[in-house]
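I have placed the structure first, in the form of structure tokens, so that the comments after it can refer back to it.
As you look at this complex, bear in mind that one protein chain is not there, while each of the others sits in place.
And then chain A:
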């Protein structure tokens, strides 16, 4: 090995001492210089490339920001009535105009944003907790338990979603938590079905078997081995639950069985605006309509983007 190398360098007229052979160490040969791209890093990178999803994400950040600070920076309260200032068009005093009771539409819009986002996020969290637990147990246990648990889910799945929501809201005292309860009561079923399907697949992999042979407890296997591997689809499902919950709340409030006055919700604001659109008071309808559509748009495109980004089959 040594001899031909020396000859070559001498032939080229290059001094040997210019080159010092690099000492080989065993550890170094094993290291990978390029950092390994984890599943989450890769997903994030692909999400960043998805322009539409990024637009959705930025809009959501802005909406959340305004939901927190909008009512604070507004000089008017959302429920304060000034009867001399009814149905004013947008101006420097009232940025989004006022409604028929002289309340500031700007403040009410962001109060509505708080309620919509709160309902959406809490409903998604409840779906997550119930759906993942239920689906995880059914999928992992399998057999008879799975059979009966899924029969129950199938029956719930057959119930028309919005009809149940309406029925439950009619019976409960109207209020924010009744709405969330009504939305979640059958909302978790989709999540449970999805998680069960995933768990059924993953539980037959070797690493789960390895865990089982070590005598790990069932709850720990579900939590540490099965769920992290289904996190992708779970996140997508949650992102897409939010707009449907927001829609359900707005739908209920529009029908008058959701958020009750003096609280504002985008659905109830749109409903209140119905009688006055004939007189041309466009701002009453436009602002709640625009922001509810923007919110649903953002969650939908972000969910779609996440679905593509988190799909391991599309990974490069």
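Rule of thumb we're sticking to: a residue touches a chain if its C-beta (ideal position, glycine included) is under 8 Å from a C-beta of that chain, and two chains touch if they have at least 3 such contacts; residues count from 1.
To be clear about the criterion, contacts and distances are computed from a predicted model.
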Problem set entry | Record-based protein name (UniProt) of the chain missing from this complex, from "ABC transporter ATP-binding protein", "Dipeptide transport system permease protein DppB", "Ring-1,2-phenylacetyl-CoA epoxidase subunit PaaA" or "CidA/LrgA family protein" | "Dipeptide transport system permease protein DppB"
For this session: Identify the residue among A:101, A:162, A:176 or A:231 that touches the chain left out of the display.
Result: A:162
Problem set entry | Candidate in contact with the missing chain, chosen from A:39, A:95 or A:297 | A:297
Exercise. Which parts of chain A are in contact with the chain that was left out?
Worked result: 52, 154-155, 158-163, 166-168, 170-171, 243, 247, 250-251, 254-257, 267, 270, 273-274, 277-278, 280, 282, 285, 288-289, 292-294, 296-297, 300-301
